[in-house]
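All protein chains but one are shown in place.
Read from first to last, the chains carry the letters A and B; within each, the first residue is number 1.
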Amino acid sequence: MKFVDEFRAPELIAKAGEEIRKLADSDRHYRIMEVCGGHTHAIYRFGLKDLLPANVELIHGPGCPVCVLPMGRIDDGLSLAAQPEFIFAAFGDMMRVPGTHGSPLEYKARGMDVRIVYSPADALKLARNNPEKHVMFFAIGFETTAPSTALTLVRAKAEGLNNFSVFCNHVTIIPAIRAILDSPDMRLDGFVGPGHVSTVIGCRPYDWIAKAEGKPVVVSGFEPLDILQSIVMLLRQLRRGEAKVENQYTRVVPWEGNRAALRVMAEVFELRPYFEWRGLGFISQSALKIRESYGTWDAEQRFTVPGIRVTDPKAAQCGEVLKGVLKPTQCKLFGRECTPEQPVGALMVSSEGSCAAYYNYEHRKPITIANAATR
Amino acid sequence: MCLAIPGQIVAIDSQNTHLATVEVVGVRRKVDLGLLQDEPPVPGDWVLIHVGFAMSKISEADAADQMETLTMLGEAAAAIEEVRGYGLENEIPDYPPQRWKQ
Partner (left out) sequence: MATAVTKIKFREPQIEMSHGAGGKASRRLVEGLFAPLLFGSSPGPLGDAAHVQINGTKIAMTTDSFVVKPLRFPGGSIGELAINGTVNDLAVSGARAEAIVVTFVLEAGLPTEILEAEVRAMADAAEKASVKIAGGDTKVVEHGKADGMYVTTTGIGRLLSGVEISPQSVRPGDKVLLSGPIGDHGITILLARGDLDLEADLRSDTRSVFPLVQALVRECGAGVRWMRDPTRGGVATSLNELARDCGLGIVLCEEKIPVRDSVRGACELLGLDPMHIANEGQFLAVISSQHAESALRALRATPGGEEAILIGEVHEQPDSAVLVTTPYGGSRLVDMLVGDPLPRIC
């Protein structure tokens, strides 16, 4: 696969690993946060932690849109779609996330018309092909995904497809990073920046992290070489006492972002005054809602949303794990009451959630001869 | 939020020019090019696909540059270290290249 395989070349990965070991000052313990859940997934999938020296620690950030969605929003979405002529459409990622009375897949087993879609455009297509039904698309994602939802709404309006609406749960990444940096328990040295979000918002939005907080940010791709190279770049900055924003993912990320995407987002969305994030509480100006001009296609403006608020079980420490303060294994429910099969929180369900990643890929891994040699 | 794959545009839909058929090692899907309307891609271009939309054009030149840098990893550092020993610090090119930092 072009633009993928080259960035998985074993010899180059070995070199990058070597370089990291050389750059990591043995007197320091580096705490680097990868913001994006996609990076968390890649790190585990490629076994990248095995290639890092013990004093370079990767902390998993809150960039997992499924993980930060409060359970009440899932309940709201499902209760809206509970009417017989509704089709509830969502990405596969949402299907096993538990609401108070079950996950979308469980609702499907009980008779609700629940469909998995790969694209919001597919949800619109469902509406086009099922004029007697109403298709409600449960939208999630950061700025990577929001433009696609926005453009779909533009197309829905242009076509006059009124049997389509979006229940919008899009959130923005900068407030999440701010919440991390504001957290008193968090000590971080630098950030591996979210590569795909940055194709939309560009690299400028991270300037304050470098300038005001003094932490380097390297916007990174998702292949093993991308992530390792980004760590190299971060370590170089840290060695030189620098704090700058750098773009490692130049083949895809334009420094200024994608103006057309930002335009369509601005046309369709506006910022909610505040939004509840699971584990992080209410954060102002951190989520998108659909403008009145697109009100017909906004499930929240068109229908009455119950506005259910559900508090997470006290024992679940989703918040601390999301912020990187606790490792998944330090949550009392991990592996016991909370497993991928019976998840208590979304971090155990989402393929990017650090709890799921730990559980599936890591926590029972022995130090074998293979990975011992790289330490 | 992050699963996005490089794919090559093989055809633009004649009736809906915002739709293109994109191919990823033999798997084809219609992808919406609307987010790239400022610089519409053409057949042969590589784009980054996320949830059925093209997010960005992929630059072969940047990818090649990056490959070169990665191949030189370790060698560049070793060369720099050696040259440092000669007291020629100010003449050493900055790593990573200036064009990555705007």
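By our rule, a contact is a pair of C-beta atoms (placed from the backbone, for glycine too) under 8 Å apart; a residue touches a chain by one contact, two chains touch by 3 or more.
Here the structure is a predicted model, which is why all the values come from computation and not from measurement.
Participant: So which of A:20, A:35 or A:48 would be touching the chain we can't see?
Facilitator: A:48
Participant: Please output the residues of subunit A touching the missing chain, sorted low to high.
Facilitator: 1, 4, 8, 10, 13-14, 17, 37-38, 41, 44-51, 64-66, 91-93, 95-96, 105-106, 108-109, 115-119, 122, 141, 145, 224, 340-341, 350-352, 359-362, 364-366, 368, 370-371, 373-374
Participant: Quickly run down the residues of subunit B that touch the omitted chain.
Facilitator: 1-3, 5, 24-30, 49-52
Here, only the chains that are shown with their structure count from here on.
Participant: When the C-alpha atoms of subunit A and subunit B are each averaged to a single point, how far apart are the two points in Å?
Facilitator: Comparing mean C-alpha positions, subunit B is 22 Å from subunit A.
Participant: Give every residue of subunit A touching subunit B within the complex, in rising order.
Facilitator: So the residues of subunit A touching subunit B come out as 1-4, 6, 12, 15-16, 18-19, 22, 36-39, 41, 63-65, 91, 118-122, 141-145, 147-148, 151, 154-155, 194-197, 199-200, 203, 222, 225, 229, 232-233, 236, 244-248, 250-255, 258-261, 264, 352.
Participant: Using the touch rule from the top, collect the residues of subunit B that touch subunit A in their complex.
Facilitator: Residue positions touching the partner: 1-6, 8, 24-25, 32, 34-38, 46, 48, 50-53, 55-56, 58-60, 62-63, 65-67, 69-71, 73-74, 77, 95-96, 99-102.
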